[in-house]
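With one protein chain removed, the remaining protein chains of the complex are shown where they sit.
Should a chain be cited, it is by its letter among A and B, assigned in written order, with residues numbered from 1 in that chain.
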Amino acid sequence: MTQNRPWIPYALILPSVVFLCLLFVVPLVQTIWLAISENGVPSLANMRTMAGDLNFGRSLINTFLLTLAVVPIQIIMALTMGSMVSKMGGGRETILWIWTIPLGISDLAAGMVWLSILQNTGYLNSILFGMGIIERQTAWLTYQTPVALFIGIAIAEIWRGTAIVMIIIVAGLNQVPKEFKEAAEIFGASQWTRFTRITLPLIRPALQSALILRTVLAFEVFAVVYTLGGRNFPVLVGEAYNWQNQNQNYGVAAAYAVLIMVISLAATLVYLKAIKVDPERLP
Amino acid sequence: MKRMLSIAMLASTAMSVSMPAQAETVFLSTQLRPIEEATAVREELLSGLERPVDYVVEEPPQFAVRMEAERQAGKHTISLVGALHGELSPLADKQSLEPLDDLAKKMADAGMPQSLIDLGKLGKAEQQYIPWMQATYVMAASKDALQYLPEGADINKLNYDQLIQWGKKMQEETGAPQIGFPAGPKGLMPRYFQGYFYPSFTGGVVRTFKNSDAVAGWEKLKELWTVVSPNSTNYDFMQEPLASGEVMVAWDHVARLKNAISGSPENYVVFPAPAGPKGRGYMPVVAGLAIPKGAPDKEGARATIEHLATQEVQLQTASLVGFFPTLDVQLPEDLDPGVALLAGAVTATQSASDAVISLLPVGLGDKGGEFNKVYMDAFQRIVLQNEPVADVLKAQGETMSKLMSDTKARCWAPDAKSEGACPVE
Partner (left out) sequence: MSTVSKTGFISARRFLFWSGIVALCAWVLVPIYLVTLGALGGRTGAYQWPKTFLPTNVSLQPFILFLKTEGVLQSFLNSLGAAGITVALSLALGAPAGYALARYNFRGKDSYRLLVLLTRAFPLAILALPLTISYIRFGLYDTVLGVGLIHTVLALPFAALVTQGIFLGVPRELEEAAWVFGCTRIQAFFKIVAPLALPGLVATAVFAFVISWNEVFAASVLTVRERTLTAYLLTVLSESPMHYRFAGGLLLILPSVVFIFAVRRYLFAIWGVSSK
């Protein structure tokens, strides 16, 4: 099948390659050039402006902190959800549907949802006020309450982004053959041992896909942060957006974009190395 | 699947075909963007025109990109633009606006003050835009806050010390800071620095950026900020937190206070921004209407300008969106009471004996955003991050210097005129 007509696969991928070249590779190269040039001459001026900017360090740290806080929790939640549904009989489909709903919710909308809860006159304060815990409206999303702000943003991100992880993991769990579990049960392995020794290794490909996808997306987080934190919580993509839109300096915006790409690729490589999976199962 | 694909294809092509061709006059505006205001423009202000007008809004940065892109590509879709004085001036610099001298003459006959019309020349021989509406920034307070006003303070002649005292008192009595500023990502806080803070404390904007008056001013602002709501860095429009009771006193653009004030005019007082040692800085905002060269529907655009500049529509504009007429007309008694309150504060500001007028930045081209960033970065570092004032001003002053020499922008009021690029002294 492979030998007799070697051109077939190339013919099949050709349209998509051409398309991606025109609409992705060309502008990508243009952007990289924009980032490392000034007035048409190679220069590190944009990179320097970026690195010297007031919010550069903070946005870098914030982005990493948020990723570190959000991704593990999402993986754990998704694993919990996955093992819960695997024990369910009836109603499974409905529960899965409900848990999947946030998948379809854009970060813009997710930001608004959580703003309605966390703002001063929001629902969180209303509950706390009703229970007598606070006496008046309390602000959670300000520069004076960085911890609360961080938690608020992380919660919103977890709310929005767990669904995709769960789908991948549930699908992975579906693949684990029943025989393995039954065998382990016969040998008297505890539930925890069964989970760590059998289930986890078997869903490695799924776990890897989920980690890569979620981490890359976490580095691109923006709209939720922008809605909830305003200028109090700078993140990398937000800075790129500000340089592009507010400051109209496309070179610096491009520098940020290139930096984000480098970080994302590095993270992907780390996952590929750390979680070995046979190549057919790459995402 | 194939069927689904072909349906999707069909649907999308059908949709792109059914997009309206250029039958309407496209009116692109950076003003009156919020949904309720834009609706008022479309349904009230632009009704009664023979040719339908498609009112499209765009934020200032995208507006600049869009106009530049159309100019470069030579493909024009926009017939009429409505934007601020400072946003129109880069367009005029690139010779991309139609001269409107005949319309300007008509306006003068209809009672538009000549000084205002001359602004629309943008320093050129020919009329570049027709002044459309004007506004400024004021402060508003809920009447509950008045009881905490320091003794002997006249709300229409407040100074910074009194404002700080007032803020302290409110914080003590209510338990939370009650003054708000629109320092969120889309708030107009940069205008506070350029039109209010710097002129009031230093009598300049660029030249005086890092002098000793400025240092003293920033120290004062830090003191004020201890009684300002920390949510301020999330506020884009002060009407929201005012109406919801998150803050009792706020500074903002009149159009961004209007919904709260008009909603319950009996609950608010509106008054001029405070004065500093160099006077009471204020920044008038003039929005103008202009026709880009190569506009596909010049006739429709002219008709629209004339329509928007009639006395009736100008008054309607004031009551609907809170921007004031450029025609010299008396606001009627039965005007929306909220708008009347705002108008009163504007008059009080303009006629204050210590008023220092500050114009919108001119000549910065597409660097307007970075110019704002200089002030906001200084604010973030000094006030929010508590860095030493002099060091920050020195560093930001260098950025400012470079910005000015890159753009070769000359000084504008209240800075003294300059020969070349405006220097940071």
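Throughout what follows, a residue touches a chain if its C-beta (ideal position, glycine included) is under 8 Å from a C-beta of that chain, and two chains touch if they have at least 3 such contacts.
Since the model is a prediction, treat every value here as computed from it, not as a measurement.
Undergrad: Among B:N259, B:T304 or B:N372, exactly one should touch the missing chain; which is it?
TA: Spelled out, the listed residue whose C-beta touches the missing chain is B:N259.
Undergrad: Which of B:Y160, B:W218, B:F237 or B:Y375 sits in contact with the chain that's absent?
TA: Selected residue, touching the omitted chain: B:F237.
Undergrad: Pick out which of A:L54, A:A206 or A:V225 touches the chain that's been left out of the picture.
TA: Answer from the full complex: A:A206 touches the omitted chain.
Undergrad: Even though one chain is hidden, which residues of chain B still touch it in the full complex?
TA: That gives, for chain B, the contact residues 1, 4-5, 8-9, 11-12, 15-16, 19, 26, 28, 33-36, 38-39, 42-43, 54-59, 62, 65-66, 69, 72-73, 75, 77, 186, 236-237, 239-240, 243-245, 259, 263.
Undergrad: Just the residue numbers, please: which parts of chain A touch the chain that's not shown?
TA: 1-2, 6, 8-10, 12-13, 15-17, 19-20, 23-28, 30-31, 34, 77, 80-81, 84, 87-88, 93, 95-109, 112-117, 121-123, 125-126, 129-130, 137, 159, 167-168, 170-172, 174-175, 205-206, 209, 213, 216, 220, 222-223, 237, 240-241, 244, 250, 253-254, 256-257, 260-261, 264-265, 268, 279, 281-283
By definition in this document, only the chains that are shown with their structure count from here on.
Undergrad: Which part of chain B faces chain A closely enough to touch in the complex?
TA: Residues of chain B touching chain A: 59, 61-62, 64-65, 174-176, 183-185, 229-231, 233-234, 236, 241, 244-246, 366-370, 372-373, 376-377, 380-381, 384.
Undergrad: Sort out for me which residues of chain A touch chain B in the complex.
TA: 54, 120-121, 135-137, 139, 141-145, 226, 229-232, 242, 245-249
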